[in-house]
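One protein chain omitted, others in place.
Every chain is named by a letter (A and B) in the order it is written, and numbering of its residues begins at 1.
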Amino acid sequence: MAKQQQPPAPPPAGGGQPQQQVQQPPAGPPRSWPPVADRVLLGKSIKRLDGPDKAAGRAKYSYDIIRPGMLYGEILGSPHPRARVKAIDLAAAKAVPGVKAAIVIKDPADPAKATINYQGEEVAAVAAITEEAARDAMRLIKVEYEVLQPLATVEQAMSPNAPQAFSSGNVSKVNTSAEGDVEAALKTAAHIVEGVYATQVQTHTSLETHGGIAEWEGDKLTMYVSTQGVNASRDGIADALGIPKPNARVITEYMGGGFGSKLGADVQLVIAAKLAKAAGAPVKIMLDRKHEHLITGNRPSAFAKVKAGVDAQGKFLAWDSETWGTGGAGQGAGFTVPYNVYVFPARRQSHRDVYTNAGPQRAFRAPGHPQACFITETVIDELADRLRMDPLELRMRNVQPEAPNYQWKKYFPIGAEKIGWNRRHPTGDATAGPIKRGLGCAANRWAGGGNRSTRAMCEIQPDGSVTTKISTQDIGTGTRTVIAMIAAETMGLPLNAVTAAIGDTNYPFAPGSGGSITVGSVSPTVRVSAENALKELFTRVAPQLGVTADALEAKGGRIQVKGTPAKGMAWKDACKLLGTTPIQANGEWTQGLSSVGTSGVQFADVEVDIETGVTRVKKIVSVQDCGMIVDKLTAESQMYGGIIMGLGFALFENRILDRNTAKMVNPNMEWYLVPGISDIPVIDITLVDQPDRGVIGLGEPPVISTAAAIANAVSNATGVRIRKLPVTPDTVLAALQQERAGGTL
Amino acid sequence: MKPFAYVNAANEKEAIAALGPERGKFLPVAGGMDLLALMKDYIAQPDRLVNVKNLDKAIAKTADGGLRIGAAVTVADLAAHADVARMYPALAQAAAEVGTPQIRNAGTVGGNINQRPRCWYFRNEEFDCLKKGGSRCFAVDGENQYHAIFGDGPCHIVHPSSLAVPAVALGAKFRVAGPAGEREVPAGEYFLMPDRNLFGETVLQPNELMTHMILPAPGGAKSATYEVRYKQSHDWPLATATVALDMSGTTIRGARVVMGAVAPIPWRASGAERALAGKAITEQLAMEAADAAVQGAKAMTLNAYKIQIARTTVKRAIMLAAGLKGNWA
Partner (left out) sequence: MPRRKDEPGFSRRSFLKTVGAGGVAAGVLAKAPAVDAQGVNVLGPGPVPVTLNVNGQVHRLEIEPRVTLLDALRTRFNPPMTGVKRVCDRGACGACTMIVDGKTIYACSTLAIEAQGKKIRTVESFTQGTVLHPVQQAFCEKDGLMCGFCTPGFVTATVALLEKTPNPTAEQAKRALDGNICRCGTYVRVLEAALNSGVKRG
């Protein structure tokens, strides 16, 4: 849960992965990137190395792998969000032809383990020789439930008459913090805005669902898992099964999206391993879409009752908020307001997590930030309305002072220019007709950083081939390509001369891909391992050239004497000197090559049809930094991707639970609305390179401020304030209705 | 999906022979866009599927100057057909907005007209709702933001077919064939409210097939369909309307106004039709007719906004049909 003090620590990314790492003193000698002018690959637009395999359909994801003799597993999830399992009868399931194993997961004999807290929670499982047979059998498992009244909404959970669905109570203890005298500051305020703000529950909707294959060979377990963290997955599954970690191996060559939901050890693999043991054959379990929505995590809802004050000159004075939200049947619904881009000298905050009978939250791309950003940026636009001041001007007066990772003062004017902020009209488009145009903006911040435990091994073979081994994984961000680029750059080789071997716990440790720390963990480590390997190669080459090793450099496919390029030899000839023994050099994460802290701003240009309530986003402008850019092409894709996911959060996505039964009514891709290509506006991105800052991750920042910018633009267009997400036709029409009835603007 | 047997019917006669009188037991399959999802969700659990893709897939002119459209015509072919676009623009416009390219390529006219509701309670086996033989409609005090604003229950689905709306507005008839022979049913009588058929949405008997949509000669009628969706890409309409106007100069002699996604059947707006009849077309008149169209609409707990959207679809469809320039695009 987020702490409520200032300055706020962003909430943890979850899944056991720290979101930011304190960068400790260096483990070895100081390291650096090549001077900008000398960079051959770094900072350029390099096509991702696995693009051809993906585009050709050759890439094998866990979902695609079929092992010899493999069975298909199906998990029976509880249809009831709150219940107790009284009895389970597997007989009919076991009798289905082709069924090889069936196991109980919720043991009715043990009341402590027989409780169901959310729809889809695992009750029992089967494995059979075809998916169809497994599903037939799963449906024949007979379960007797004691069905209990569920908590579907925060209102229900917080009601004094609510059943106590959770042993610790339905609501967490209040977490409070304060700075300065809020009451006094509000008394001096020229304007005060008071409102209630809300954001919805968003599901990750990774296209490849959770799951994988478990395969035993004696007491050794090999798993092919759709995961963002092979090591956390391996460790957690081994613990759950009670086997030594070295006996378990996780392989993730390709994975089809996670966005934070695949950072931990997934129960699907634990169950697959148990079924595989029972059946004596490998078992694959991949969730269906319904269960993917139900149980694999979500972005918690957020609610905030806010009172904020500003003086007549537009200086923020005070922020007073009471917040709550639900991450379902578990903690983690915290977020920090006011969003720490702006300075509110006096603050008072209180927060409660509310527990409901729904699938527990998991880290979701910038946990807590889009919610906090939306709430804060909306309040700021409301304050600007009261002041009759340009909301951009109000932001410029209250944004944090400039620092390398606090560049908003510089970026806001750039974005304003690109979106055409000077044509912005005051709140409410006064032109005739039902189509109203509006502009809005918002800012983001993220930490990123690197995990100092990261290790890599660089191998140089006598035939000249180079392989970097590291147990990171490429979740679509381009990590594989970044690793190869850095190794190739360091060794002066073309990209196709090096291989990145990733996605296997047999390789040296790397953290899970969460918190935007992958590139900051991997890049320095790969650089160091490549330099270490190269140094060893230099020691073999130096005697041949009659110089000392430190006189050598690797450049343009040659090992040569610095300053005397003619004196040297081709890479391949140098490697022949190794005889039959390859170089294997370890590398540790080292300070100086990466950094912490990104900042960015976004602007939205929207059209709202006030006769239908439908919003169409015409354009998004984004100005964003991420330290030193490694691969410009894939970094830009992160920007587009984050903005598009933010657009989904702004307009469409909403996990809807039936309020009476707490069952999800839209656990599919028909009514859980993800943007399609016709929903995508013009997206104008400016990626600010900071080559001297070192590498910083970019996965999360772009998703943060899109919804806030869009909602503010909708308010600017319509003249009525949008205080909740998603901005549906219903929300817009209701706001317009309220305005006609004498609203607040 | 439950296992089922399969019959590949070569023609209409074979298809009818392969169907049976018991509801839900033997089902026709054309594009499968709706049926397979129903079966995967165990809402439909037929013992037998009968392939009806070999039924008539032609679009032919009729003797009286209309069109006869085979039920096996795909939605894509319907949308792309020059005669359809020229004679019945409202139908072509509706067809072009159905689902996605893949759905339009496989889905058929018959399948679209006869598809089952998308109500998320109906399509979830965990809700034993009225339509599935249960005791209540879960939408009444549940999540009804996409449910009906007309019809007053007891089942609050909205009819899912986008083609059904212009079919009613354009005065189409459906040819129905069964063991007892064939008949033609006006589109306006084909769809049944829940109080007349709770377990289906049409007059079709389990052993009958809808084989053709027969459109009367358009005469001088001008038609248009206007649909409002939440997403611009694949999504279901929040409301849609088809308007067919019989015009004499700028005067409307007669009008048919039908709304979709607002009621358990395509909803004829007689009030709007009366408001338009005999008047000269103006934007103001379109607005008055649109107001009349939603007279009597009754919001559930969460869908009052649909009344405003339905009103807008009617107004804009009238203006489009009449060739008035809209101010919304």
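One rule holds for everything that comes next: contacts are C-beta pairs under 8 Å (C-beta built on N, C-alpha and C of every residue); 3 or more make two chains touch, one makes a residue touch a chain.
These figures come from a predicted structure and were not determined experimentally.
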Which residue among A:42, A:90, A:105 or A:128 touches the omitted chain?
A:128
Contacting the left-out chain in the complete assembly, out of A:288, A:382 or A:429:
A:288
Touch with the missing chain holds, among B:76, B:292 or B:320, for B:76
Of the candidates B:18, B:91 or B:148, the residue in contact with the absent chain is B:18
Counting contacts across the full complex, list the positions on chain B that touch the omitted chain.
1-9, 14, 17-18, 29, 32-33, 36-37, 39-41, 47-49, 51, 53, 76, 99-103, 105-106, 233-234
Touching residues of chain A against the unshown chain: what are they?
47-48, 50-61, 63-64, 66, 96-98, 128-133, 136, 205-209, 254-257, 259, 288-289, 475-478, 633-634, 636-637, 640-645, 668-670, 674-678, 680, 683
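Here is the rule we use: only the chains that are shown with their structure count from here on.
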Interface with chain B, chain A side, in the complex: residues 79, 132, 136, 139, 432-435, 609, 611-614, 616, 651-652, 656-661, 663, 665-666, 670-671, 673, 675-679, 728-730, 733-734
Report the residues of chain B in contact with chain A in the complex, numbered from low to high.
1-3, 42, 118, 120-121, 124, 126-127, 138, 141-143, 145-146, 228-236, 238, 302-303, 305, 308-309, 312, 315, 327-329
